[in-house]
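The structure is given below, and queries will be raised subsequently.
Note that this complex is displayed minus one protein chain, with the remaining chains in position.
Per-chain residue numbering starts at 1, and chain names A, B and C are given in the order in which the chains are listed.
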Amino acid sequence: MKMKQDIAKQPMIVGQPVLVMVDFQGNGGSGGYVPGVEGGVPHVGTLEERKQRMARARELVDAARDAGVPVVFIQEVHRPDGVDFGRELDGDEDVHCVENLPSTAISMEIGYRPGDYHIPKRRYSAFYGTDLEILLKGLKAQTLILTGGLTDVCVHYTFVDGHQGDYYCRVVEDCVGGSSQEAHDASLRAMEYLQAGARRKAAEILEAFKAIKASKAA
Amino acid sequence: MKMKQDIAKQPMIVGQPVLVMVDFQGNGGSGGYVPGVEGGVPHVGTLEERKQRMARARELVDAARDAGVPVVFIQEVHRPDGVDFGRELDGDEDVHCVENLPSTAISMEIGYRPGDYHIPKRRYSAFYGTDLEILLKGLKAQTLILTGGLTDVCVHYTFVDGHQGDYYCRVVEDCVGGSSQEAHDASLRAMEYLQAGARRKAAEILEAFKAIKASKAA
Amino acid sequence: MKMKQDIAKQPMIVGQPVLVMVDFQGNGGSGGYVPGVEGGVPHVGTLEERKQRMARARELVDAARDAGVPVVFIQEVHRPDGVDFGRELDGDEDVHCVENLPSTAISMEIGYRPGDYHIPKRRYSAFYGTDLEILLKGLKAQTLILTGGLTDVCVHYTFVDGHQGDYYCRVVEDCVGGSSQEAHDASLRAMEYLQAGARRKAAEILEAFKAIKASKAA
Partner (left out) sequence: MKMKQDIAKQPMIVGQPVLVMVDFQGNGGSGGYVPGVEGGVPHVGTLEERKQRMARARELVDAARDAGVPVVFIQEVHRPDGVDFGRELDGDEDVHCVENLPSTAISMEIGYRPGDYHIPKRRYSAFYGTDLEILLKGLKAQTLILTGGLTDVCVHYTFVDGHQGDYYCRVVEDCVGGSSQEAHDASLRAMEYLQAGARRKAAEILEAFKAIKASKAA
């Protein structure tokens, strides 16, 4: 077992990065916010905090586009007849993200535009039952930079599947929101346990994107 | 969002149960113990605590066999040339579970016998890159009862994939051990968040197995 | 090895059937037809033959709805920037099924209605990188009844993945069209090799659906 001081931090970005926006949805999401609407999924943070997370995440989207870094928008959806909820209603979560409800749509503030890479999912991991890996292979992606929510559920489990699939995974900790402060913190530690240097701040990623842009101009 | 008092606990066992022994390995495992050998993976608990976890887990194996409940032994393995570690060495874990080392073998104390269902895996989730679902479909499994370790890694992520695959998942909390007390506790809460009633004690499962045995005799 | 006369035909439908309409798309599809448009994918059969296949397939859709048998519409799609074609352009097929082109839409004649189960895919098997299995698990599906095209590509490989996933698979041979007569015939034989009794005619399936409807009224 490694002693803590021996765990070298990996480079922040290895090879081709891809920015992944997990479930920035009007309701039942994470970094997003819907004043007054619970959305079936518990979420933590004041309205002000959530607006700030959204704003930082939006900055990342804009900087990624500017640097030619691919951005992928994930959206959790469930069929109206409930046939595909599986076990998702057996715990703390209630009905959420039903298709075609306005509250299920990707948040306008996050900068999603028609034509952007959009991947709907019906479970927590953005890899589970989706074409995410098909897209990532096409993009020759090596590093996934995750934002959104819930930190402890969809972000965490997307990170795990990315990790198991050999991707370098980073979580932008000031751009994710969890079901509770405790769960949020524990999951960030869990992700750092899997990949040293996984936990990043938006400011670091912004700098990296600017450097990428500059290197392409050179 | 459900209020805590409204979250009904699900039946402990729904349909066909299967007992899953996650990584009871001499080293780099969990419920198992190897005095003096670190195994490349951090684990928490005194030797005495781990021996007790192992003993309780062993009781479950014997009771499952007695009641005709299928038991599946999962074993994490990695090729000696290191080609399949992926990102697993990028965080807190060091080289672990190398094939053919005595310390990688399933612990003798857990009751594994040649001919038992045995599933080797190369990542954390027992579903990832394995034939576990093929076996579970063949067994018509509906409820997975998880023991072993690490609580926060292999048990947690196997639970998540079982959950996403529509299985009822239970974690026997006094038969799992984590990388730290904190991570162990947080993961048990995460699993309970996903499926109310997921957290169980060995004594409850034992009672359930005895009832199953009795119902078959009737 | 079984002698041909010993291969018992399985019941046509086992448990819950689901009717799967594979790639009935205006162009680049199969059972569908688009006069004068090649669509990037070779297809065989006169316009008249294809119209008849479509008509028979449409009858199945209507009968399935009438009997309460779930119907799933599969649609192959590719991103306009070509990032997700993978190896699909390395052989006989040219660019096909680009998102948002009118010719990629599900054929109007097949009876698809908004709200129906719709699964977009980016490869040949309807299971690959999609949520089909999530839906089938939710429907408790046991038998898949395949129509559409291409017989030798998307239908064949969807059948194989269904077969590997333990589903009873049936191909309605007068409701599928292939890339060539030879490939169509060979694939039907390949599917029958995997599951005796896989090859069915639309008339048989219609009868079965009517019987299901009658049994529910009883």
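Keep this in mind: a contact is a pair of C-beta atoms (placed from the backbone, for glycine too) under 8 Å apart; a residue touches a chain by one contact, two chains touch by 3 or more.
Here the structure is a predicted model, which is why all the values come from computation and not from measurement.
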Displayed chains contacting the withheld chain: A, B, C
Touching residue (missing chain; options C:Val41, C:Ala67 or C:Val172): C:Val41
Chain not shown: contacting residue from B:His43, B:His96 or B:Arg123: B:Arg123
Touch with the omitted chain, as defined above, among B:Val14, B:Leu47, B:Met108 or B:Ile134: B:Ile134
Per the touch definition above, residue among C:Lys51, C:His118, C:Lys137 or C:His163 touching the missing chain: C:His163
Interface with the unshown chain - residue positions in subunit C: 1-2, 7, 10, 38-42, 86-87, 90-94, 123-125, 128-129, 152-153, 157, 160-161, 163-169, 179, 182-183, 186-187, 189-190, 192-196, 198
Absent chain, residues of subunit A that touch it: 134, 137-138, 165-166
Residues of subunit B (touch criterion as defined above) contacting the omitted chain: 79-80, 83-86, 115, 117, 121-123, 129-135, 137-139
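Everything that follows uses one rule, which is that only the chains that are shown with their structure count from here on.
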Subunit A and subunit B: spacing of chain centres that average the CA atoms, whole Å: 28
Contacts with two or more other chains, residues of subunit C listed in rising order: 134, 137-138
